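Apart from one protein chain that is not included, each protein chain of the complex appears where it belongs.
And now, chain A:
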Amino acid sequence: MIPKTKGKIIPIEPSSPSAAAMSRFVRRLAGIPWRQIAGEASSVGLLMAQGLCAVHVVSEHVLGVAFPRGPSMLPALNMAGDVLLTDKVSPRRGWVGPGDVVLLLSPEDPRKIVAKRVLGMEGDEVTYPVDAGNSDATKTVVVPQGHIWVQGDNIYSSNDSRQFGPVPYGLVKGKMSYRIWPPSRIGSIDSKE
């Protein structure tokens, strides 16, 4: 029997059964269209790389998804299970103002991303409770240039500007604009003072 491989006819000339098996194996290997497979693999790989790059560009510069956890923004955000759309264009253009809920890198640990509400922009006077729950004492500060004052809605359980002071605007990474999960609370995040 003469095997056909890619139109080439290779004659069999076995000297022993094992050599015959070996030469059959080698012939089958040679018959696999390696160049075509490599070409397809590289084009699929390139397509996947382009897709991943597109996903990165969109989620970093246009619209991302966030899963905030923790009690510091109750009742606006649940403790867990919320899925929010983050607008990445607004902070870069400076369209962030008091009342917006923003994502920012924590000034205490840059690997942590926290969600808080902006209470004051540069130049604003912010009055805040110094020791919520224990006393009614308040303090008033003026937010320095290029900084913002962020506070969690749940002042009894929030580590925010009352502890770490006003943060530079450059730490803001996104503005929470819309909640897409859970279904009962789908809608835009209210902007309130």
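The criterion applied here is as follows: a residue touches a chain if its C-beta (ideal position, glycine included) is under 8 Å from a C-beta of that chain, and two chains touch if they have at least 3 such contacts; residues count from 1.
To be clear about the criterion, contacts and distances are computed from a predicted model.
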Which of the following names does UniProt give to the chain that is not shown: "Sesquipedalian", "DDB1- and CUL4-associated factor 13", "Proteasome subunit beta" or "Mitochondrial inner membrane protease subunit 2"?
-> "Mitochondrial inner membrane protease subunit 2"
Of A:Leu63, A:Leu85, A:Leu105 or A:Ile155, which one is in contact with the hidden chain?
-> A:Leu105
Full-complex contact with the absent chain, from A:Ala19, A:Ile32, A:Cys53 or A:Ile186 | A:Cys53
Chain A residues that touch the omitted chain in the full complex = 49-50, 52-54, 56-57, 60-61, 104-111, 144-147, 167-172
